[in-house]
Each structure stands twice: as C-alpha cells, then as structure tokens.
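Omission of a single protein chain aside, the complex is shown with its protein chains in their original locations.
Per-chain residue numbering starts at 1, and chain names A, B and C are given in the order in which the chains are listed.
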Amino acid sequence: MRYSVFRILEQGLTGNRGWKPVWREPDPKPEYDILVIGGGGHGLSTAYYLATVHGQTNVAVLEKGWLGSGNVGRNTTIIRSNYLLPGNQPFYEFSMQLWEGLEQELNFNAMISQRGIINLFHSDAQRDAAVRRGNAMVLSGADAVILDQDVLRKKCPFLDFDNARFPVLGGLWQPRGGTARHDAVAWGYARGADRRGVDILQNCEVIGFDIRNGACHGVATTRGAIRAKKVAVCVAGSSGQVMELAGLRLPIESHVLQAFVSEGLKPVIPGVITYGAGHFYISQSDKGGLVFGGDIDGYNTYAQRGNLPVVENVCEGGMALMPMIGRARLLRMWGGVVDMSMDGSAFIDRTLIDGLFFNGGWCYGGFKATPASGYCYAHLIATGASHPVAAEMRLDRFASGALVDERGAGAQPNLH
Amino acid sequence: MTGLERLPGGLVDRNRCIAFTFDGHPYLGFPGDTLASALLANGVRMVGRSFKYHRPRGVFSAGSEEPNALVQLRRGAYREPNTRATVAELFDGLDATSQNYCGSLRFDLLAVNDLLASFLGAGFYYKTFMWPQALWERLYEPVIRASAGPGRLSGDTDPDVYDRGYLHCDLLVIGSGPAGLAAALVAGRSGARTILVDEDFVMGGRLHAETHEIDGQPGGAWAGSVVAELGALENVRLLSRTTVIGAYDHGIYGAVERKTDHLPDSKGKPRQILWRVHSRRAILCAGAIERPIAFGANDRPGVMLAGAVRTYANRYAVAPGKRVGVFTNNDDGWRTAVDLAAKGVEIAAVIDTREMAPPVDVTSVEVRMGGRITTTWGRKGLKAITLATGEKIAMDCLAVSGGWNPAVHLTCHQRGRPIWRDDIAAFVPGTGLPVGMAVAGSVNGSLSCGAALREGHDAASAIMQDLGIGLAKDALPAASDESVAVMPFWRVTESRGRAWVDLQNDVTVKDIQQAHHEGYRSVELLKRYTTLGMATDQGKTANVVALAILAEHGGRSIGDIGTTIFRPPYTPVSIAVFAGRSRGKAFRPTRLTPSHVWAEGRGGTFVEASGWLRARWYPVSGETHWRQSVDREVRLTRSGVGICDVSTLGKIDIQGEDSGTFLNKVYANGFAKLPVGRVRYGLMLREDGFVYDDGTTARLGKTHFVMTTTTANDGLVFRNLEFARQCLWPGLDVHLASATEQWAQFSVAGPRSRDLLAKIVDPPFDLANDAFPLMACGTVTVCGGAPGRLFRISFSGELGYEIAVPSRYGVSFMAALMTAGEDFDAVPYGVEALGVMRLEKGHVAGNELNGQSTAKMLNLERMISRKKDCIGNVLSQRPAMNRQDGLAMMGFRPLDRSVELTAGAHFLAMDAEDRMAADEGYMTSVAHSPELGYSIGLGFIMRGPERVGETVRAWDAVNGKDIPVEIVPPHFVDPQGNRLRG
Amino acid sequence: MADHALTAASPLAGYARTIGDVLLTEVGDYNLCSVAAPLGEDEALVDSFDVPRPATGQSSISTDGATRLLGLQPDQILILFRADDPDRAADQVAAAMKTAAYVTDQSDSWVLLALEGADVCPVLERLCMLDLDDAAFPAGAVSRTVMEHLSVIILRERDNRFLLFNPRSSARSFLHAVETAAETVLLQSNEPVSVRHRRGTS
Partner (left out) sequence: MIIPHPLLGPRDASEFVYLGDASLIDRPDPRAADALQQFHDYLYLRDNPAGEHRELWFHEHGDRSWLVVTRNTLTHEITAVELAKKVALERGRDR
C-alpha cells in the first residue's frame, strides 16, 4: 500500500479501516540464499539493498526480539558526515547522500531533518583539529563551515559565552547534518524489504551456526534450523556473543551508552550541538523533547542501563554549555549496548569462515551509518568485493597496523 | 464559588489564606493546598489543552501521575514549563499559566486539529509530508515543530542554584504510606540508620486521602504521630518533598529533594538537591496508581480518577463537583461515593460495570450495576453522561476507577519484569528486583490498609534480622482489611466516539487498534508508533489499559504481552540538579601555576591548558596586537634571556634499585645506562606502537630518576607507569610519586641565561659549559640556600636551562629571576612564544603527538631500541606503520613570504584535484617566525624527507586559502644546534 | 645572594574563616613526605619511627603527637610532621629511617584545609562520597577520594575535625567548593542544622 496525503484523506473519510499491515509475519523457510542476522537498522537496510540493488530477494532477516529493538530504537538520532580519516569520511558522506532522498525512495517519512550540526571548539589546538577535519570533509564532497564566536553568538545566543570555564571559541558546522526519526528508519527499510519478498522473522534468535569444513551453511534458531548459502551477521552490541557461536573472537567490547530525553518543549535548540570541553551533545525532536547524551559508562556490560555518575557528567556538560536548559525536566534515561571497537571504527568484512560475513564495531555512532552500512554490506555479500568507501573497514587492520583511529586513543575502546 | 468554601475536615490550614493567580486571574487558597486542589476549590475546571488535538482538559488525578493539568509556573528566567498542578504546592503569589494553545486557553485556534482528528490518526506523519521533498524543511517540518511542546523554556540561564550530596544508610524506605511508616518504625526503633523518603510534602501517603482507622484513631492522625516519633530518633532521617528517581547498581539510589519549589523565592538556597543514597537495603512502599476506564469522550474536564476525587474531598476538603457520579469496576470506587456523601456532596449515581448486588449499601443514591458509560457531554466541562441503556444522567464530575496498578517502576530499573496477577487484575513486582530491594504494601499488590501495615512491618523486621541489627519488639498496628474486589473492565465496547487511553498524547482506543492492525504488535512498537505512554506522565495511568486493548486484539493475555520497560527517572527531574554546582566557572577545577600571582601582577593574559591557566603572553604598553607581544618575547629571548613558568609539565619521582630497568621498559629508548647527573629525551609508546608521550628524564642518583611528561598526559602516564609497575613487572624494585605540584619549574633560555643563573645559583656550583654541559642536571641551592634542581635542557633551541624550586617559593623565585635578569633585559615569556620557538626549532608538541603518530612519522624511529623490550616495541613494527611512502613530519614555508599559513590545511600536489584521493597530509602547527620574518609550519606529508624543496599546496577550503608552500626540513633555526651547546 | 632571598607563600595565604559553627583554616607550617621501602623490606618502615605502621586507610600518630603516618597506599606511607629545616624535610626523614628508603618530599604538593565543628559532617555530606559515620570512618581514618572533580585526601583527626589535602595548584577551586558547601548548609539551610546532623546520615 503506497502512502500519500490522498491515502490519508481516503482512509480518514472511511474510518481508517483500510490500512494494510506494514510487513508480513511469515514463518521461516528451511533455506534462503542469504540470512541477515539482526533486525536492526543495519540488518534491515542490508536486506533492503540486497533486494533493490542486487536483486537478491530470497533473503531472511533474523531478529531475536521485535523489529528495530536494538540500537536503532534507542539512539539519539543524529546523522552527520563530519569524520576525519580517509577510512571513514567518504563512507559517512556516502551515507549522508543516501539519507537525502531516502524517504521518497522508501515512501516512508523518517522525518530526516537537516538542520545542521555544530562541533564546538574551545582552544587553538581544537580549532586546528576542526580545520583539519573540515577540510577532510570538503575533500570527501561534504559541506563544512568554520564558525567564529561572533557568528555563533547569533546562531546560538543561549550558549554560555561569558561565564564559561572553557570559553567557546567557535565551531565546525555541517549544515547538512541533522537528525532522523530513528524508529521510522527501521520501519521504512523493513517495509521496503518486505514488499520485495524479504522475510523478516521476529522473535527468531540464532543459537548456533552450521559450520562444516571452514564454511558456514546455515544457522540454528529458536524457530528451527535454517540453511543458507551466505550468512551475514549484523548484531551491534551482541557481536561478541553471536560470533562466539561461530568460534570467532573480535576486536570489540560491549559497553553501555546512555541517552536522555526531556519533557516536550517548544523549539529552542536549532540543530545538533556538540560540546568540545565535556561529554555532551544535544538536539531537539520534532515532538519537542531535548534529546541528549554524552560518553559511554566505560566498563564492559550487556545490561541496557547505566549508572548515575555518567548521568551527572552529561548534565554538567549541558549546564556548562547552555545553562538555559536547567529548568527543563529530564523525562527518561536509557541505555543501549554498543559494540566498541579497538580503534573506534567499524568493520564490514568477510570472516575466516567461508560464507560468513561480519558487520559491526559501530561504537556509539551506528545510526548515521545505517544506509551506507546496509548498502556496502549488501555490496560485499552480493559481489564478494568490498565497496570502495568501506575498503578500510577490515578485520585484519590491527594485524597490518592500518588503523582507523579518529581520536588517536589507541587500543582502548572506552576512550573512543 | 471562592476557594475558601470547603468541605469539613482536611489538612488545609484555614487560619491563613494564600493569594495566587492562574492565567492572570486572582484566586484564593489555603496552606496545604496544591495548585490543583485550589483551582478545583475555585471552580476552575479547564486547566489545559491536550497535546495533539488541543482538547479542553481538567485535573485528572491528585498526584505525580497527572497527565492533564500541566501548567507553567513563575515568570522570566524562573519560568518552569510542564509543571503538574497536582503536585505544585500553593504559595503566596504563585503565578501559573496554562500552556499549549494558540490564542487563549478557552479559544484555541489549534483546536481545529480536533476536527481533523480522523486524518491525524496513529502515525499519520510517517505516511505523508514527503512530496515535494523540498517542502519538508521549508514548510512541513516548521509547522510540525511549531506545534511541539507543550511547555516553553525561558531561554535564559537558570538563575537558581542546585546542590548534590551523599547519604548512607542501613535501610532506605521509599514511600511513607502505611507500609512505609510501619517499616520505618521497625527500623527506627531497632536503631538502624534509616532514611524515609516521600515525594509528597506531607508524610502519610493515602492515609490522608482515605478514612481508614489505625489503632482506633484516624489514619492521618496515626501517620502524624508516627512521623513525630521517627523525627525524634537520632538514627532516622526524614526526607519529604523527595522523589527516589532511580535504582542503580549495588544499592545506590538517586533521590531529588525539592528544597524551595514550595516557596515564593529560593533566596539563593539550593532549589533542589540530588542525593546519592548508598543503602545496604531498601524497602519500596511506593503504593499504587489508579487507572481509568476507556469510554467515549472520557477526557472532558470533570472526568477524574475516583481515588483522586476522594483525595480532594478528604485531604483538601474540596468537592471537585457539585453533583458527582462514580464509574467503577471495583469495590474501592464505591468509597468515593461513601466519603463524598458523608461530607454532604450530592452523588448523581454509582455506575458499576459488574453484574452483581451493590457491594455497599449507600441509601438514597442511584445505582446502576452492570452499567456502561458510552459517552459524555459538556464542551469545556462535564455536564452529563449517557449509559449504554440510553439513560442520560446529569453530573459535573465523574469519578472513574478501573482498578489500581502497583507502582512497580523502581523494581524494574535493573531490568526486572513485573508479573500479572489475575486476582487484582494488575502487574506486581516480578523477578530481577534490584539487589537488596524488598517491596511492601500496595506496590506488592496488597491493596488494603491492614495488609500494607503488616507487610511493611514484616519486611523491615526481616531485614533487621538479616543485617543483625537488634530488633525492638513492637506490636503491629491494627487496621481494617477493607474490600478491594475488582472485576477487570477496560473499555466500553458500545462507545462509538473516540475513547481516550493516553490523555496527554491523545492516543485513543482506535489508534491502538489501528497500530495493531498495521503490524506494530509488540508493545514496544505500539508505544513507538502511537506515542502511547511517551508523554510527561510516561503513561502512568494509561499503559495497562492499552495493554489490555492490545491483548484483546492479539488474542493474548496481558501478562504475556508484558509492559514496556520502566526507566529512570520515576518522575521528571530538572536537568540542572544533576549538575549540582558544576556549572559556569566551577564546571571543572582550575589549576594555577606556582608563579600565577606574579604573572597576574605583570598583566599577563592567560590561556587554558589541560586544566591549567598558563601565562600566554605579557603585553607591554604600546602593544596593540598579541603578535607584537609574542614576537618581542621571542626576539628578546633569542637575543638575551627569557623566563617561562613550565611547572605544568608532569613530574614523576621514580626511585628504586630497578628504576633504570623500569625506564627501559616504559621508554622506547634506553635509560638504564644514563649516568647520574645527566638528562635524556625519552620517547614513550603505547603498547600498540604509536607515540604516546615524550619528555626528558633526569638521573639525580643511582636509584633516583625524575621523569617529565607533557602537561596533558601527566596523570595518564602516572597511571600507565603504575600499571607497568604493579601488573607487568611487579618484581622490580621501583616506586612512584608524583612531583608535579611539588616543584615550581622555570625555563631560563637565551644566550644570557648562564649569566643570569650565575646570580641565582649559589656557589660553588660551576655553570661553565664543560662543567655543566648540555643535558647535564644537578641538585643545587639557590638564592642563598633554598633547594633547587637544575637541568641543562632547551625547548627553544637557545642555550637554556630549566631550574626548579619548591612550589612555595614559586612567586618569589620568579621575581628573583627577573631581578637577576635586569642587567640582561630578561623578559618573561608565555606559552605562545614558547610555541613559536619550539616550532622554529622543529620540536614536536601536542598537535604532532595526537595519538595518530608513529615514531617514523616523527622521524624518530631510530630512537626505538630494538636491542631491548619496551612497551610498544613489537607492535610498532607492523608493516602499515613503517611504509616508506607514509607520512613524515616536515617543515613548510610559503612561496609568497607575506602570507600566513594555517594549521589544519591539507597538502595537495600543485596540479591535483580537490579530492580525498589526492590528500597527501596536513599542516599540524603554524607560527609567525620573528627570526625568519615569515610564517612557518610543521606538518605531516607523504614521503616527506625525499621531497625537500618540492612545492605543494596548503589547501584550507574552510578558511578559503590555497597556499603554495615549499617542503623544508623541520628545523628552521640553528639546525646544527650550535646555540644550545654554546 | 641575600638580595634574592626567597620567601615562602602558602597556597591560600593562611586562610581562616568561621562559617556557622564550622571553622575552616588553612594548615601551614607542616611537612609531608612519602616513604617507600625497598622491595621486600616493607617491615623496615615499621620500626623506623616510634609510630606503629598504619594499615592502608588508617593513620597512626606518635606519642608526642608530632608525627602522623598516613597509610594511603599499600607500599607507601605519607609522613605528616614538622621538619627542623623545611628545606631539608626529605633528608630528615631519610636520616630517621633505620634502613635505606625512598623518600619524596611532598610538602609543597598540597594545600591543607582543616574543617572543625559540630556540623562538619553535614557540610562534608555535600562534598564527600565516603561514609563518614563514626563507625565507618573513625578518628584516625584517612583516604583519598573525589570531591567536586578534585582528588582529595581526607583525614579524620578527631570526631569533629577533618583535614583535607588537595593538590596545591587547584587550591582556589578547592576552597571555593568547600566554602560553598559550608555556606549552603550552614548559612542557608531551611531547617535547623541539628535536624539534619544525625548519626543516621552523617
């Protein structure tokens, strides 16, 4: 069923009784060409692009819970392509280009809102780094603008310019950055994949791999065994657990990232703003909630909840940066398990086991990557070759030393 | 009707009246009122508009679960949006306004949404606003955002102050109803360190809202006497106006105490305090929250929860209506009729969905057993209701009870899942409670007063025994076990019109049905698609009704569907309180150098550097631009002598027989053979082989070294050294002590530095070049006996020293150095000049040591001794880190000497396109070199060493620059190093 | 070099102030050295002073009360005393040791602030995450912890007297934090302090 304003009028006048289910709820078939493990944003977009770009429709997406129940359903919705390194920036810019026009392609409004993202800087060294990054962005075809303090005062008068411990000197602005309605992205991809014949199997948890003489032939699930020519894992925070079932160790740790939303408020935050002297970033949803977050708790965990010190740390950053939010009330705080890699960058790669592919290590930044991650993963699965913009997202980069370490923090996941 | 005409009884203080305003109209109330009770007492029924359809709404509940009565309190920077009138204490001059309308509360233009409701059903916005694409940003989204809300921030800095603190206790009792009071009484009398917390401003919970009797006295009176006893106990702390917002790991609870929200003005006192409560045990006595029944037009002002209506009558002596009806599926609802009738309020009718004999005999009251309300009447306030039978009954207030939901929220904060109990048709705490938490009373599904007392008493007794705290024997208070029988009834199927489930977000029964039909069947998907339970009340009254409707359609049981996940905070909390005092300048501590006071006196400007404030430059009269000051400081240092406070560099005292061996392991280059009295530059790698830090380390004695680190890495290096010492090589005799704060250290640099120091360092110490050559160090006395340490090292490239004295002499010593330097025109220089000189000399600093650099990139790979093991040695040999065509640090100067270079520019071949593939590296640092008279830079570029003399573009698009630069060796000044050896 | 004779300055210039009934004073005129024994010779530290070696988390004081040993970390102790010559504190300690020991003078590394008074615990409640209940943190107890983002050593000298050690460079921020806490609790409280000063929560 195609969505449009006319459809809404028609349905409205007929008591909204004619809406069709957005996706089927099929039973697993005994065999598929390709299994995508993980019904989150990346898994669903992978299935979508397998179907649309590569004509692969004998595909199933296996989700252990409900569709979109992973990080795509609990992130802070930011989309941006303001990375630094050649191993990352072209990929994220490609992702940004896919975001632009995604809703029309999916016929699903994901409220993609390009109201800009500003990374503030507070010292000369930070400005130098911002300039270096901004130029890398422009080299990759992205947009980047260095804002000085005067311009910022006009754009964001609510920032603490005059009584700050770490004065705001300026910011790196990407006008095309912004936010998207995270759940809708998952639903849109799911609907798109489903319409093209992809089976989305909810409540279907993988409990084992069928690996014989170095090749993967399928999986065992809570809904029975399923054979497949290719199996593509895409499970973010659960990467360690799932790949362990295949006997593989990963350069990944699972950590919890907390996120926060305030009560609904009339618009007050222009776009996305990131603090450079503390752990705090914020945007405002179309519904009016201030959506913000900060740093991960910093210890290995699979519990989707964090602790108070980080909550305080994040709010300290917020109050230091924009003390006008003090009287806004924090409505809800939650945690998501993120797959922190050893250099802070992701993997889209094949594994040592034939027919078994891996996509993960997105740290706390996976949402913005959703379109390109699925596109490039589908490309790798279908063609067997890495997509050019994802060529450096290899699992063997730690052996070669070709790291993609944006922060220069080294092999310490909780510092990335 | 004025707010002063009240029913008999209640907890309001009639001796004084309080004047307040709502939407500008003056009203009167009493101390002890909430804004909601006072408004009801004044006959104000419509207090707000719903979020989506802008429907008129009135007070619905009497507690923090309120979905409707959201108002804006106070004015200007003190404005406080989305405040629940039901928990806002009345104070003199309280100034409240309604919110979320366009026009006025009574005439809201956006009420047009209500007429378009059939086009604005669940998730409609996911299905439209997509064409044309361009219109989304320009038209659709701005319109949608304009209707965001409901409340509005002032946009000004929050003028209030907030605080945080820590509490420790044996037992934390959450909630002061019958269960909580009974529990606290046991713990308190046992001598346990006890904290009793309640979100209300009066302790006692529903004992003040009901007419129970305990030990022969009214429940409220009993509560008062218990609170008085507890208040007198040394070991008990009572925190009212305090909400426990979250249950965190290992018995830590977050609690927010509202200190001044009930006062006209906080007068500089903390408005709120965030308490981190460290508890050995906790008992949750959070009670239960009543739920409504879904039926047509059940959202009109005047439709309220039955328990709330009782609360207003019994506690606030307010009759929410002149003619009150009751709609219930349980016995508890009947008590509303009984209590109000007893206070002389006219009861229109009691409509009970159950087909049975009336559980209570209320004479002279119309009763409709098996009755169902299909719709209600009254545009801006309830006027009448219609039953399925077609009978229409006039009333201005309808008290609805669909049963009670235990407030299990805190039991789920660590992923505990509640379980469904058919006998009370409600979720009760299930498995996975926070460790150390017990539950008692209504929250445990024991809804009667007597059961609550019993459970609170027993739970506390058990915990006292567990903790081995002497138990004071005391009798269990006696109270009635009133009937709470309930027959599940969720929605009136005969209702044709919209029946509300989530009042604030305008989610109706139809929306839930549609979402389910469209495939959003998981309760989590339902919530996300319809926004059910996502409003400021987090669905406290709505969620279970929605689950029931979902269950009905999915043919599943409510228990199987389960709830959505409860998350902190229990009720919304101001963001500011989480930050406490860490705001503004106090956001983080400020570190001052030992000579800071001197530098202030000298008029220095300061700059933040890793937590320190460092002198940046010292302007003198006539200088109008910072460059003039910096250039002068550099010139005078290079021509005479300059002095700079470098105390911020990390200093780590390393002692022990194996100190040399230890340094060999933590530094890439060798130190074991460093002679006593000598200094060596050290390069420190991470275990992954990348450069971590650098600095000089001096050997003061056979078993004594002093390591210096960069300012930024002081603490980090110390931590890593402790790791190496304790975890990697625990057999070494080596001990660490931070000496960063102990020593005030100054760089004395320039051709006249030796002459200056000759006047400072006490004889007979010999400063002559051969006696104290480059890289020498020694212990000295200065200025007539003060202890000092002298190092012949130079960051500037000039003849230079660093000299250290105990920090207490810092200011005095800086002055002494300046006095001694007068004859040589000594100049104090700041970090800018320091940076210029290090760059002229080609020394690396933070911008080059950014964690992404290898030793090879810095042309330092020869420093990694392959003869010995050291942290990072092995992995530094990985192929990609040693590519011949990799980046290397070089110097750069503009072909046109008049232009200024910029750091962050990328290097592109002269003829290359502006594409990432053409990227050859980037400029790390730039400065204007007074020595050379033009702008110079350091940067990383591919195959640097082989490209000396080549011209590339320093491409800086974000600054609109594209500058041809020549690649040169990174040493601009005195490359042979003759000066520093001089 | 008499013309350049150096004068010592304490980080808070001898600050002293009474807030409510709590007296805040900067403690000057002391010396502080860390001492570690060569590996395996830990016992050597024990008999070098007429003070029993404190366990980590405890302190011990000499009979004359002039020397206090702080057990701050497992293989190192801090000695708080008054040196005959402040410029030679480390030498004095080394000389006092019966065996070789590794001594580091830290006399200038800290600012010491004493808080004394009946309501000192309610003040510290706003700063210190440690349980300062008499039973949990009795007189003589010592520990490093965090207060307002600062790494602070807290020593309970007597029931109502605490000594706080903060790194010297952040002395002003530290004082601001302590003063604010004291003013908030003692000058601006809504109810009598006594109500909140309870074994139960102090």
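Methods note: contacts are C-beta pairs under 8 Å (C-beta built on N, C-alpha and C of every residue); 3 or more make two chains touch, one makes a residue touch a chain.
Computed from a predicted structure; not experimentally measured.
**Student:** Who does the absent chain touch among those shown?
**Tutor:** Contacts of the unshown chain, counting the full complex: A, B, C.
**Student:** Sort through B:Gly32, B:Pro81 or B:Gly251 and give me the one touching the missing partner chain.
**Tutor:** Of the listed residues, the one touching the omitted chain is B:Gly251.
**Student:** Touch as defined at the start, partner being the missing chain; which of B:Asp92, B:Asp361 or B:Glu722 qualifies?
**Tutor:** B:Glu722
**Student:** Which residue, B:Val112, B:Val874 or B:Val948, contacts the hidden chain when the whole complex is considered?
**Tutor:** Selected residue, touching the omitted chain: B:Val874.
**Student:** Provide the residue numbers of subunit C that touch the chain removed from this figure.
**Tutor:** 55-57, 72-74, 129, 143-146, 151
**Student:** Spell out the interface residues on subunit B facing the chain that's missing from view.
**Tutor:** Residues touching the hidden chain, for subunit B, are 248-252, 278, 414, 435, 658, 661, 687-688, 715, 719, 722-723, 726-732, 869, 873-875, 877-878.
**Student:** If you put the missing chain back, which residues of subunit A would it touch?
**Tutor:** 240-241, 249-254, 298-303, 307, 309, 342, 398-399, 411-414
Everything below uses one rule, namely that only the chains that are shown with their structure count from here on.
**Student:** Would you kindly tell me how far, in whole Å, the mean C-alpha position of subunit C lies from that of subunit A?
**Tutor:** 49
**Student:** Quick check: what residues of subunit A touch more than one other chain, meaning two or more?
**Tutor:** none
**Student:** Two or more other chains touching the same residue: where does that happen in subunit B?
**Tutor:** In subunit B, the residues touching two or more other chains are 164, 276, 582, 586, 588, 590.
**Student:** Spell out the residues on subunit A that touch subunit B in their complex, using ranges where they run on.
**Tutor:** Residues of subunit A touching subunit B: 3-5, 7-9, 11-13, 15-16, 19-23, 25, 65-69, 73, 86, 89-90, 101, 103-104, 107-115, 122-123, 125, 127-136, 138-140, 144-146, 158, 160, 163-167, 172, 181, 183-184, 187, 202, 262-268, 278, 284-288, 303-305, 307-308, 311-312, 314-316, 318-320, 323-334, 397, 399-403, 405, 407-411.
**Student:** Once bound in the complex, which stretches of subunit B touch subunit C?
**Tutor:** Touching subunit C: residues 161, 163-169, 193-195, 233-237, 259-260, 267-270, 276, 278, 581-582, 586, 588-594, 597, 612, 653, 655-657, 703-704, 731-733, 735, 737-743, 759-760, 762, 782-787, 805-813, 816, 819-820 of subunit B.
**Student:** Subunit B touches which residues of subunit C in the complex?
**Tutor:** 1-10, 34, 36, 38-39, 75-76, 87-88, 102, 104-110, 125-131, 133, 136, 148-150, 167-174, 176-177, 180-181, 184, 188-190, 196, 198-201
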